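Note that this complex is displayed minus one protein chain, with the remaining chains in position.
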Amino acid sequence: MSSTTLSSISSQAGALSKTRHVTAQNVLMAQRSERYSSSGIWVGVFAITMSFAAFTSALFVREGTGDWTHLALPQVLYLNTLLLLASSGTLEIARHRLSKEEGTRKASGWVLVTLLLGLAFCVGQSRAWLDLRAQGVFLATNPNSSFFYLLTFLHALHVCIGVAVLVYLAGRLLASHTTFRLGLFRNTVVYWHFMTVLWVYLLLLCRMKL
Amino acid sequence: MQEGSLEQAHVHAPPQGFIRKYIFSLDHKVIGKQYYALALVAVFTGMILSWLMRIHMVWPEAKLPFLEWFSKNGAPGGIITPEYYLSLLTMHGTLMVFFVLTNAPFAAFGNYFLPIQIGAEDMAFPRFNMMSFWTTFLAWVVLMLAFVIPDGPPIAGWTAYAPLSAVGRDAGPGMQWGASLWGLSIAIFCVGSLLGALNFIATTLDLRAKGMTLMRMPLSSWAWFITSCIALLAFAVLLPACILLILDRHAGTSFYIPAGLVISDRLQPHSGGSPLLWQHLFWFFGHPEVYIAILPSMGIVSHILVNSMRKPLLSARVVIYSMMSIGFLSYMVWGHHMFLSGMNPMSALAFSFPTLTITIPATVLTLMWLGSLYGAKIQINSASLFALGFISMFVSGGVSGFFLAQPSIDIYLHATYFVVGHFHMVMGVASLFGVFAGTYFWFPKMTGRMMNESLGKLHFWLTFVGTYCIFMPFHYLGLIGNVRRYQSFVDDFMAPYLGWHKFMTIAALITGASQFIFLFNLIYSRFKGKPAPENPWNATSLEWSIPSPPPWNNFGAKHPIVYHDPYQYGVKGSKGDFVMQDSPEQVVSASGD
Amino acid sequence: MTGKHVVCSVVGMLALSAVAVAGPNPAGGTVSGKVTYEGTPAKMKPIDMSKEPTCAKMYTTPPLAETVITGSGNSLENVVVYISAGAPDDAAPSTAAVFTQKGCRYIPHLLAFQVNQELKIQNEDQTSHNIHPLPKLNREWNKSQPPGTPPISEKYDKAEIFPVKCNVHPWMHGTFAVLKNSHYAVTGDGGSFTLPNLPPGKYTITAWHESYGDQSQEITITGSESKTVNFVFKAKPY
Partner (left out) sequence: MGKLLAIVLVLIAVLSAYPIVSHMFVLPQDISTHGHAIDEQISETMVEAGISFIGAQLVLAFFVWSFSGRKDDRPLKNFPGGARALVIAAFLLVGTEILALGVMGQKAWASVYFTPAKPDDIQVQAQAEQFAFYFRYPGPDGKFGGIHPEKIDEGNQNYFGLDPANDVEARDDIVSGELVVPVDREVHLLMHAKDVGHSFYVRELRIQQDFMPGLDLSVHFTATKLGKYEIVCTQLCGLGHYNMKAYLNVVSQPDFDKWLKDQAGQ
C-alpha cells in the first residue's frame, strides 16, 4: 500500500517548498514509522527471548552441579499471574476500541486499568520476595533462590518499562486525540503480551526446576 | 491510512544548537562520526598499551618513569610489575575487541552509511541510536576508570575466566574494583550494542528506498545487516553472563564459583558453581564476536574493490550467501575455544567439524575477490591498496585457523603465540585494514574533503609490511611452544628465541608510530584537504548521489528511487564507465564482456 | 643460616626498644625468661624450591620449613613476647623495621614492630616476589616487587599479629607482629627473651607462636628488680 503513496508523495515532494516538503514527509514517515516500528519491536522481543534463553541454559547447567536444592514458591505468584493475564486482556480491549475509532476516552480507561494491573503485578512480585526473605531465603542462600530472585526481578524490571510507556500513552490519550502515537501503542501491546507469555514461561520454569 | 494520520511525524527538523547538532544528536551521520572518534581514541590507547607490553617483555629492566608517575603500584621505579603487565594485557584486549573492532567497522561506518546506501533519511529509531552511542561511551568511561582507581585495572584477561574473575580481591591486585568495573563496562556495552543492532535490522528491513530490493543493497550494507543479526544474538547472551558474574562478585551467589577454593589462604565462601558455565556463555558470544569484527570489513572491502576494479564482482549473490553462512556457522563453533577445558572429548569433535567447515565460505569469498580481480582495471589508491592488503591479511590469518580448528593439534598449539598471531592477523589487522580502506574511501563523503593520497600510500606500506613483521613470527614462536600471556620468559628454552621477540617489538614500535601518519592525515585533510566532489571515485551506490558532506536529511528534497543493482561498472553510462543505482538510464554493457 | 639472622634481628630489636624508653625512666625492672615446648613437635619438611631455580641453587641442602623452630633443651624460637596490657602505648621509633626476601625466604621469619613504625620491605632475589600480608583489622594490600625496584615502605595503624605470604612462591610464609609499645622481644636460638626498662606497674605479658597460639601471664614490677617469666607451649606432632 505504501509504495504507491510513497512514490506519489516523493514525486510531488520535489516540487514543494522546504516547509511544505517537511509536512509531506510527515505523512510519508507516518506510514514508514508504522511499518518499521512493527518489525523493530519483534527484533527487540527476539533479543529479550535470547537473554532469558541464556539464563535458562545457565540454570540447567547449574542444576547439574552439587548443591541444587528445592524452593517453595510463594503462593502470591499465582495471583500475580492472574493479574498479568488480566492486564493483557484489558490492553487487548483497549487496542480493539482504538482501532475501531470509538473515541479514545473508552480506550484510555482500559489502558489505565492495564497499567494499574501491571503495577499490581510488580507489587505482588515484591510481596513474593518479602515472603521469601521472611523465611530467611535470600539471593545468595542457594542456587535456586539466586535464580528465582534474578529471573523474577529482571522480568519485573521489563514490566515496569512497559508500565512507564503505558503511562505516557494514557497521558497522550487523555490529552488530545490527534497526537496519539498509534505505532508506539501497537508495539507496546506486542511487548506487553510478550511480557505475559514470558512470565508464564518463567513461572513454569521455576515450578519445575526450582 | 486513517490511523497513519494519527501518527506524530517521526522526521526530525534540522537540529538547532551545538548540543543537538554535535553531542546529543539524533542524526545517524553525527552518531557514526562519534563512534568513529571513540574507536580512534580506543585504538590509540590500546596500541600504546601493546607498546608497553612489548617493551617490558624484551627489556624487563627498562625503567619507564612516566609510567611510575601514571601508576605508582603498577610500575614502582618505572619497572612494570607482573600484575600491571596483565592489567595492560586485559585493557588492551578489551579496548581493541569491544571499543575498536566492534565500533569502527560496524557501528561507525554502519551508522553513517547504512541509511544512505539504502536510501533512508535516518535510522529507524534515531533516539535509540543516540542512546546506543552514549551507552557505549558510558561503557568506555567505566572501563577507563579502572586505570585511575587505586586498585588498578583487572588482570584476568579480556576473556575474564571464572573463578579468577569472580572471586574478587583474593585473586590479586585489580580484581577487587578493577574487575567489577570491567564487568559493569561490558554489561553496559552489551546494552548499547543491542540497541544499535536492533536499529540496524529495523532500518534495513523497513526503510529501504523504492526499488531498493534486498538483493540491490550494496555489499557493505549487507555485511552490516548480517553483522547486526549476529550482534543481536551474541550480546543478548553476553549480557546475562556479565550479570551473573557481577552477582557472584558482589552478591555472594555461586553461579561460577565451585566449593572449596582456597585463594590467598582464604577458603572462599561459595559452593557448587561451574567455571565451565562462564566459558560456554562467554564463547557463545566470543566466537560470533570475531565475525562481528571481520564481516563488516569484508563488506566494505568488497564495496571498495568493485569500485576500484571498475567491473562487477563475479557474483555478488555468492558473496552475500557466503557471509550469511559464515554468520550462521559462527554459532556452532564456540566450543573450539574450550577443547582442553574439560568438556566431554566427544564434543571436541562435534565442535571441530563446523569450525573446519567455515573455511568453505571463507575460501569462496576469497576466490570471489581474487577471481573478480582477473581482467579488471584496478585503480591503485590508498583505499584499494588497503582493500587488496585486506585479502592478503585475511588469507594469512585464515590458514592458521586450519591448525587451531583441530583438537588434536590444539593439544600442542593451544594458548601459544600461534593462537595470538592467528587472531591478531585475521580479526585484528584484517578488519582494521577494512576500516582504513573505508576511511580513505568515504572520508570525502563524510567531510567534503579528500585525504592526502601520498600520506595514505606511505601509511599503507608501513602498516602492511609492518604487521607482517609483527605477526608472522608469532606463528613461528607458537610452533616451538612459546606460551602466551607471559610477562617475561623465565622458561629456559626461550633464551635462543628472544631475538625474535626483540624484532617483533621493534616492528611493533615502528608500525604503531606509522599510525600517527594516518591520524595526522585525518586531522590535516579534515581542515586543509582539497574539496571533494560529489562522486570522486565514479562510484554507483546511493551515498555518491548526494553532496559531500550530505545534508542533515541525506537526500534533501528528493527521495531516491533505485533502478539497478549496486555495481553497474564497466558499462556505457552517461557519466562514464558506470551507471548509478538511482539513474533511470538503461544499462548498456561495454565492449568485451 | 636464618637462625643467625633471627638472632641479629632480635638483638636489633632489644637495642631499639632500649633506646625507645631510655628517656624518662632509665632505671626500671627487667623481665626475662625462656620459651620452651613439651611433647613432640611436627617434623619440619625440606622446602622444595625446584619451581624457582634461581633460589634453589642458593642452598646446598634444601632449607626446612620455619613454622616450628626448636633448639636445645626444648627451646622454642620465633615466639614474640610482648606486654599486651599495663604499659602505655609508645610513639613509633624513627628507625624502620626491615623485612628482606632472600633465597625465596623471609628474613626474619617473624618481624615484630610498632604501630605506625615504618616497615621497609626489600627484595634481594633475582626473581619477582609478591608481598601479600593478610591482616584482619588493618588495611590489606598486595604488591609485587620485581628485582631492581625500590624497597616498599608501609605502615600499620592498628596492633595486630597476622601472616604475610608471597603469592608467587607458596612456601614463603612469614608473620608481622604489629605491637602497641616498645616492650617486646622475639625468641631466638635458645628460646630466651628479655624485656628491660619496665617502669613499676602491673603487666600482662603475652607470648605468641605461629602454630601453638598464645599464652599470657600477670606480673607486677616494683622498682628496678629483675623477674623471670617462662612460657611452655604444647607441641603437636601434626
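Each chain gets a letter, A, B and C, in the order it is written, and its residues are counted from 1.
Assume a contact is a pair of C-beta atoms (placed from the backbone, for glycine too) under 8 Å apart; a residue touches a chain by one contact, two chains touch by 3 or more.
This one's a predicted model, so the numbers in the text were calculated from it and none came from an experiment.
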| item | value |
| --- | --- |
| Displayed partners of the chain not shown (whole complex) | B, C |
| Option touching the unshown chain, where B:Y112, B:F255, B:W334 or B:Y468 are the choices | B:Y468 |
| Of B:E68, B:E83, B:D122 or B:E289, the residue in touch with the unshown chain | B:E83 |
| Absent-chain contact - pick from C:A65, C:A96, C:A159 or C:V232 | C:A65 |
| Of B:L261, B:L295, B:M446 or B:I470, the residue in touch with the unshown chain | B:L261 |
| Residue, one of B:W134, B:F147, B:Y486 or B:Y524, that touches the chain absent here | B:Y486 |
| Touching residues (missing chain, whole complex) on subunit B | 81-83, 86, 155-157, 159, 161-164, 167, 171-173, 257-265, 267, 272-276, 309-311, 314-315, 318, 340-342, 345, 348-349, 352-353, 356-357, 359-360, 363-364, 366-368, 370-380, 385, 388, 391-392, 395-396, 399-400, 402-403, 406-416, 457, 461, 464-465, 468, 472, 476-477, 479-481, 483-493, 570, 577, 590-593 |
| Residue numbers in subunit C that touch the chain omitted from display | 42, 45-52, 65-67, 127-128, 130, 144, 163, 165, 167-171, 173-174, 210-211, 236-238 |
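Simple rule for what comes next: only the chains that are shown with their structure count from here on.
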| item | value |
| --- | --- |
| Distance from subunit B to subunit A - Cα centre to Cα centre, in angstrom | 33 |
| Computed distance of Cα centres, subunit C from subunit B, in Å | 55 |
| Junction residues of subunit B, two or more chains touched | none |
| In the complex with subunit B, residue positions of subunit A that touch it | 1, 3, 5-7, 9-10, 13-14, 16, 18, 21-23, 25-37, 39-40, 43-44, 46-48, 50-51, 54-55, 57-58, 61-62, 64-68, 99, 101, 139-140, 143, 146, 150, 154, 177-183 |
| Touch list for subunit C against partner subunit B, complex | 127-128, 130, 132, 134, 140, 142-146, 148-150, 152, 163, 165, 167-168 |
| Parts of subunit B lying in touch with subunit A, wherever the complex brings them together | 1-11, 13, 121, 124-125, 194, 197-199, 201-203, 205-207, 210, 232-233, 236-237, 239-241, 243-244, 247, 251-255, 258-259, 271-274, 276-277, 280-281, 284, 557-559, 561 |
